[in-house]
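Here the complex is missing one protein chain, while the rest keep their positions.
A, B and C label the chains in the order they appear, each numbered from 1.
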Amino acid sequence: MSEPVSGTVGVAVVGAGFMGGVHAAVLTEDPRARVRWIVDLDERAGGQLAAQMDARATTRLSEALADDEVRLVVVSTPVTTHHPVALEAIAAGRHVLVEKPLVMRPDHARELVAAAKAKGVLLGFGGNFVHAPKFRRAKELVADRTALGTLHAVRVVYRTSGPDSEWPRNRALAGGGACTDIGWHAIELCSWLLGEPRIEAVTAATQNITGVGDVEEQGVMLLHFEGGAVGQCDVSWLCPGGEQLTVEVLGTEGRVSVDFWQGMGITAFTTNKFAEVWEPNQGWAFPEWEWIRNSGYVQQDRSFVDAIVNGEPLGRAADSAIPIVSALDAVYRSAAEGRKIEIHD
Amino acid sequence: MSEPVSGTVGVAVVGAGFMGGVHAAVLTEDPRARVRWIVDLDERAGGQLAAQMDARATTRLSEALADDEVRLVVVSTPVTTHHPVALEAIAAGRHVLVEKPLVMRPDHARELVAAAKAKGVLLGFGGNFVHAPKFRRAKELVADRTALGTLHAVRVVYRTSGPDSEWPRNRALAGGGACTDIGWHAIELCSWLLGEPRIEAVTAATQNITGVGDVEEQGVMLLHFEGGAVGQCDVSWLCPGGEQLTVEVLGTEGRVSVDFWQGMGITAFTTNKFAEVWEPNQGWAFPEWEWIRNSGYVQQDRSFVDAIVNGEPLGRAADSAIPIVSALDAVYRSAAEGRKIEIHD
Amino acid sequence: MSEPVSGTVGVAVVGAGFMGGVHAAVLTEDPRARVRWIVDLDERAGGQLAAQMDARATTRLSEALADDEVRLVVVSTPVTTHHPVALEAIAAGRHVLVEKPLVMRPDHARELVAAAKAKGVLLGFGGNFVHAPKFRRAKELVADRTALGTLHAVRVVYRTSGPDSEWPRNRALAGGGACTDIGWHAIELCSWLLGEPRIEAVTAATQNITGVGDVEEQGVMLLHFEGGAVGQCDVSWLCPGGEQLTVEVLGTEGRVSVDFWQGMGITAFTTNKFAEVWEPNQGWAFPEWEWIRNSGYVQQDRSFVDAIVNGEPLGRAADSAIPIVSALDAVYRSAAEGRKIEIHD
Partner (left out) sequence: MSEPVSGTVGVAVVGAGFMGGVHAAVLTEDPRARVRWIVDLDERAGGQLAAQMDARATTRLSEALADDEVRLVVVSTPVTTHHPVALEAIAAGRHVLVEKPLVMRPDHARELVAAAKAKGVLLGFGGNFVHAPKFRRAKELVADRTALGTLHAVRVVYRTSGPDSEWPRNRALAGGGACTDIGWHAIELCSWLLGEPRIEAVTAATQNITGVGDVEEQGVMLLHFEGGAVGQCDVSWLCPGGEQLTVEVLGTEGRVSVDFWQGMGITAFTTNKFAEVWEPNQGWAFPEWEWIRNSGYVQQDRSFVDAIVNGEPLGRAADSAIPIVSALDAVYRSAAEGRKIEIHD
């Protein structure tokens, strides 16, 4: 273990919402990084997070980019702003970590990747679960072809009781609904677990059941992979009873299943209420712990600092995001047109 | 409990395969029924089953239908023969129980239902799981709308390691593959749990991964129900590790999940092998018991005898099968054409 | 299946409480039996149950015993009355089924068994779980010595949130507390699963935590079996969150575990409340179904009618209860004296 050099990587976090807060906290705990700026149009939100992180707040990205110490820009703004914000940061020669989904349009994804390459900066994206220890262990098992035989299907079920804030239900800000918000993870996990074969086509269907917002609340997405394997993603914001994330990989000779949240190994019951447990915290509960580390956020953000400090290539660079953007784009077209959409890039 | 009249319902079982044997055994144990004939083109198979049941064997259905004591004909032949065999039995004025899938074509389903109505005979079909105690209990829970709110999604996962005999892999005999063999149950469970709303459209995709046989080995079927709920069926013959049948019903305020086979409550481990356990019987195993009763076969067949003896309407008559036949027909068209197929009847 | 003779076995149920009601209902559904009398000192309770069963009520056992049609007496009174009530019924030449625990004293158990033998009547006892399909399947697995090797330990955990009525907390009526009420089942399951080797000694400890009643609310009982195997019984009335009954059998080469109540395979969640689910019925729930049949009551009572009707020996006659009575007696002595108690009979 080489000795860390303190605070060499200056960070600007753009977007002071929930995920901006997670990244700021994770990077603050890394002795090699230092959060210098919180950028948010909402002065109060930006100011509060900046105060917690001992950083400065601004409403203008350009002000943070004028700071030579800033080497990494974390983009955790509403989805439809990812493209221009990331482009500006890349143009200013900064490494960029964009929260998922990278962008909504395949041409935007390719443009960002090309821009980063031209500038020689790192461009990564938020896909925390592929950094989570439990899924990394699952991937090792999946790689054992003697045990599993030929892989032919992956199913990801990801269900929540909906977003905590309002903007993810607003297409103008969020780009899409459940398929974008949590479906991104589902598509990425399918692809990553299978070894990232090309996604040749997509068949999808989406629904908005409650009429709240203008985006889909649930979706089913079939990913047709080169070689014949199928990815099945079932995502929903309409799931009471606690977040559910389960993944199954099927091979001709074996299978691997992951229960991410309820498979933590603690169950608890009270006739009253647990003070410090996520919903549900009445009756039977399945308490989590160290959720930021267990979800891979620490590992993901540190891998970015590693790459900057050590000059090595980024493990999950934005190139890996292009097929996911294309797939998500095809998801929405398939759902709208009621037919299988081929992907040609 | 009214007193049973011994052996008043004479039965002819057509098809001496696995399911023919199950029905013959179940009906033999019912004191109000008596298996009189086993009909099979294969004289040896028919003769063996007939000997076990103390019945007569024949290769010609007409011989059994000439027996006035025969009041119920059970059709458990390969799928593509269901239509003519059932028609012949109906024409002869017998009650008919057809193993699932009733038939492959919607027009055949309607024709059989109309013929039975015209003759005034009962026409039922094999959908044992809707008679199984565990699923009946689940349906009661699902019916509690105070607990579940608005139902918006049902998912059925049904996976096996493939059929035991060869004919289900042969389209000429079986009509279709996994979507027909086990997908029938999945479609029926989705529809029945939701209260049988109309299936407006289907989106599906199917695959044959190993190249064995000329039918699909797995399929994903999305059922678009009137009112907006979605049914998701994931069926596969490529699942090592023991049969898996899990059902989830999601409402806006609650959910119900059923694990049919692994949720029996017995787990067992051996460093050797369990003599009397289904696969897997080495290492960790999840032993079943009373599987015929637990699977609803006893209840299903007895409900038929009840209807005949008591003159009451059949709980699950073939009318309930028509939407399933139409959905299954749409499944195959959707998978072939790569688009959502609307159902107009 | 021989043809049942309707209502040949007249039954008197003594004790109109919860279990009296279960036995009356079960026997009423058996076409070969007929409940003729409900005997209870409480006229109102007896009258109500009798009305439901279309039977007569009396406060005096002698009145029921004067009815020649009564061939079976079911004793489901408070525990300390089991001995005199059963003796009276035996003396009157009736077959007797005594709810568990048979009696509290080993000499009483031996006296009853001898009396029944002298009179030539059947004497059985309530041990429903050894008749339950799930445990019978477990016993078959345990009998597979190739899979399990040498059996050396059985653990039974049986926990409830306490009895529904008041008398089980009153030593004068109940004989003992949790070790008697549910510990009886635990001891019986340990012994039965191991093949009923002699119980050589017992080490136990009991507690009353809340101060309610004058009997123990929980207990830990170690059963030292001939041959070296150990039975471990953990019983408690202080378990919120729903009844728990789990059994583990360990062998040198394998093991078998049974989860009786939560291992049913249905889970359900509501943000409100399920109307027809046992506690807990808010939040996450684990609904049961057909609990009377699943718990073995139907099979147990029918095995009694089978024995009477067919003249065959009773599967679980009261002889099997003697070691359990002795063990339970030793449990209380061990808990009181703080030492291992040897059993010499």
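The working rule: contacts are C-beta pairs under 8 Å (C-beta built on N, C-alpha and C of every residue); 3 or more make two chains touch, one makes a residue touch a chain.
Everything numeric in this text was worked out from a predicted model, so none of it was measured.
Peer 1: For the chain left out of this view, which of A:94, A:255, A:316 or A:339 touches it?
Peer 2: The one listed residue touching the chain not shown is A:255.
Peer 1: Tell me which of C:59, C:150 or C:310 is the one touching the absent chain.
Peer 2: The missing chain is touched by C:150.
Peer 1: For the full complex, which residue in B:46, B:101, B:240 or B:265 touches the chain that was left out?
Peer 2: Reading the full complex, the residue touching the unseen chain is B:240.
Peer 1: Which parts of chain B are in contact with the chain that was left out?
Peer 2: Counting only chain B, the missing chain is touched by 240-242, 269-271, 280, 282-285.
Peer 1: For chain A, enumerate the residues touching the unshown chain of the complex.
Peer 2: 1, 3, 6, 29, 31, 133-134, 136-138, 140-141, 144, 146-149, 253-260, 262-277, 287-290
Peer 1: In the whole complex, what residues of chain C lie against the chain that is missing from view?
Peer 2: 150, 152-153, 155, 157, 159, 201, 203, 205, 207, 209-210, 218, 220, 222, 224, 228, 230, 232, 234, 236, 238-241, 250-255, 338-340
Rule of thumb we're sticking to: only the chains that are shown with their structure count from here on.
Peer 1: Determine the chain that sits nearest the middle of the structure, using the mean of its CA atoms as its centre.
Peer 2: So the chain sitting closest to the middle is B.
Peer 1: May I ask which two chains are joined by the most contacting C-beta pairs?
Peer 2: By number of C-beta pairs in contact, the leading chain pair is B-C.
Peer 1: Considering only mean CA positions as chain centres, point out the chain farthest from chain C.
Peer 2: Here the answer is chain A, farthest from chain C.
Peer 1: In whole angstrom, how far does the Cα centroid of chain A sit from the Cα centroid of chain C?
Peer 2: 55
Peer 1: Can you compute the centre-to-centre distance for chain B and chain C, using the mean CA position of each chain? Integer Å is fine.
Peer 2: Averaging C-alpha atoms per chain gives centres 38 Å apart.
Peer 1: Among the residues of chain C, which ones contact at least 2 other chains?
Peer 2: As it turns out, chain C has residues touching two or more other chains at 269-271.
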